[in-house]
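This report refers to the structure that appears directly beneath it.
Here is chain A:
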Amino acid sequence: MTLGAIILLPFFGGLVALFANLIWPRTDRWVALASLVLGMAALIFVTAQGVLTGSSAAGIEGEAGRWLALHRSDWAPALGVQILLAMDGLSGVLLFLSLGLGILTVILSWNETEKSALLMAALCWTVATSNGVFLAFDLLVFAFFWELMMVPAFLMIAIWGHGTREATAIKFLIFNTIAGLGLLAAVFYLGSTSEGPVTFDAFVIAARDIDPTVQVWVLAGFALAFMVKLPVPPFHAWLPDAHTQAPTVGSILLAGLLLKTGAYGLFRFPAMLFPDGFAVLAPYGLILGAFGTIYGALVACGQTDAKRLVAYTSVAHMSVVLMGICGGVHFSMMGAGIVMVAHAFSASALFLLIGAIYDRVGTRDIRQLGGLQRNAPRFAATFALFFSATLAMPGTANFLGEALVITGMFQVNWVYASITLISLVISVVYATRLFQRVVFGASRKAEVKQDLTWRELGPILVLGTGTLFFGLLPQGLMVALDPAVNAAVGAIQAVTK
Partner candidate 1 sequence: MTDTFLIGMLVLAAGLFAVGLFGVLARRAVLFQLLSLEVMLSGPSLAFVAAGARHGDPAGQGMFVLVLILAAAEVALGLALYLRMARTADVTDSDSIRDLRH
Partner candidate 2 sequence: MIGWFPLFLGTLALVSAALAVTRPSVVHGLMWLVAALLSLAATFFALGAGFAGAVQILIYAGAILAVFVFVVMTFDASPPALARERLRLKQAARWPLLMVLALGLPLAFGLWGGAVATGLAPGGRVPVQAVGGLLFGPWAVAVEIASFLLIAALLGARHLVRRDPPTDSERPAP
Partner candidate 3 sequence: MTPADLTAADLTALAPLIVLGVAIVVSMLLAPKADAALVRYVAALGPFAAMGIAVMRLGTPSLPMPALLVDDGFARLGVALVAATGLACLIFLRPALPAREGPPLMVLATLGGAVLAMANHAATVFLGLEIITLSLLALTVLPRSNASLEAAYKLLILGAIGAAALLLGFALAYAETGDLSLRAWSGSGMLVRLGAALLLAGIAFKFSLVPFHMWTPDLFSGAPPAVAAFAGVASKVAVAVVLIRLAAAPMPEPVWSTGLAAIGVASILLGNIQALRQPSLVRMLGYSAVAHSGYVAVILASGAPLGAEAALFYLASYAPGLIAAFCVAAGMGGAPMLDDLRGLIWRSPIAGAALALALLSLAGLPASVGFLGKFYLFTALIEAEAWALLAAAAVGSALGLYFYMVFMVTLFRRDDTPRPTPQFQTADTILLLTASGMIAALGVNPNPLVNLVRLALP
């Protein structure tokens, strides 16, 4: 049940934090922090147990050694729903990411005064629900967490956002819920057409022989939800707004976590459940991804709002992830996995930095910023690091991931490989634009006087260390992702051969 604790601890932590201030003032952040740290401890415990004792997943045939932990218990047997949580390396990596980012965001919003209890709760719940997404293998429970995940994010945008926050929050919700309907319909379909007792057990469904045409349609339902969350053009319209209007911690969780759930879903389920459908739809995914990576980069080149710019780079990078996954070869999928992790670090850090600038001068317009180099050298130095990460400088995890995706693309089709390479070139254009406007030059209208504080620098250093560490010593990450990649690639190749 330790797996459940990874979800429940943050959830109840958020619940307690919501009411903690009624008893002792200013305890909400301590509660939130404690619950997330405890969740992290539980995760470490589970991981260690899984690694040390080997597979504990006797219930899954033919995949011994892949699963670090498995938990199965009844939830609503009447509906055929069970609590089926499983963790392999992919889930584990993303769980670490989710809890880590949760802790970072709690620290970052330590001095928040406005409705702090609710903010802490929302942070904890975001982590809890996305942990649920990363762990659930009962498709209905997965869909349940998937939909639930939007609520805290929605709250964060709607309450602590900037500008037209309500409209943005609704846009966010509408986009994702309508897409979520596709997922729900597909899940219901899978459940209700099961022969024998109704079940949503992904492993059982994966073992089932579904008609390829049906697979295409059901997969389309799944993919819609994932691609909107990812987001891939033309489904991305919610993201720039959401990123721009959300508070800094909201942007960090959006970029670091919520986008990753879409990538995770694409990574995990299409190949596992619908290999035939995947084989049919993957070329279209590649086209979308190729379009998105160029398109996102081009639009980013023209942005004036720093956060929007970074948001569009997210679009471009997540399109690379889509390409990697749809490529369906070992290199590209591994690359997609690494880009997911790397993007979580780099985009979160950039949002953090821009948020810090915004806190100081009240604008994110890059035409008004400048002179960071002279006034705030620590700012400039960290900015330079994540600037390099954004344009995939070797040595950062971003480069490793993109290089692997490109390698895989060469195996698939050189056209896609060259498109990815072109996007690498364009990334320099937008990254230098952002960098030189913000860091270089004389101070324009908005002068940043105060350098990064230690409370800001701490999280940034953690993120920077992650970027460089996984860029230079990615072996651990690759070993963790390998079983999931192998499983997916194996399933795809079994069909295409």
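A quick word on the picks: all candidates are chains of the complex that A comes from, given by their letters.
Assume contacts are C-beta pairs under 8 Å (C-beta built on N, C-alpha and C of every residue); 3 or more make two chains touch, one makes a residue touch a chain; residues count from 1.
Just so we're clear, the structure is a prediction, and the values are computed from it rather than from any experiment.
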Identity of the candidate that touches chain A (this complex; choices 1, 2 or 3): 3
Parts of chain A lying in touch with candidate 3, wherever the complex brings them together: 75-79, 140, 143-148, 151, 155, 158-159, 166, 169-170, 173-174, 177-178, 181, 184-185, 188-189, 191-193
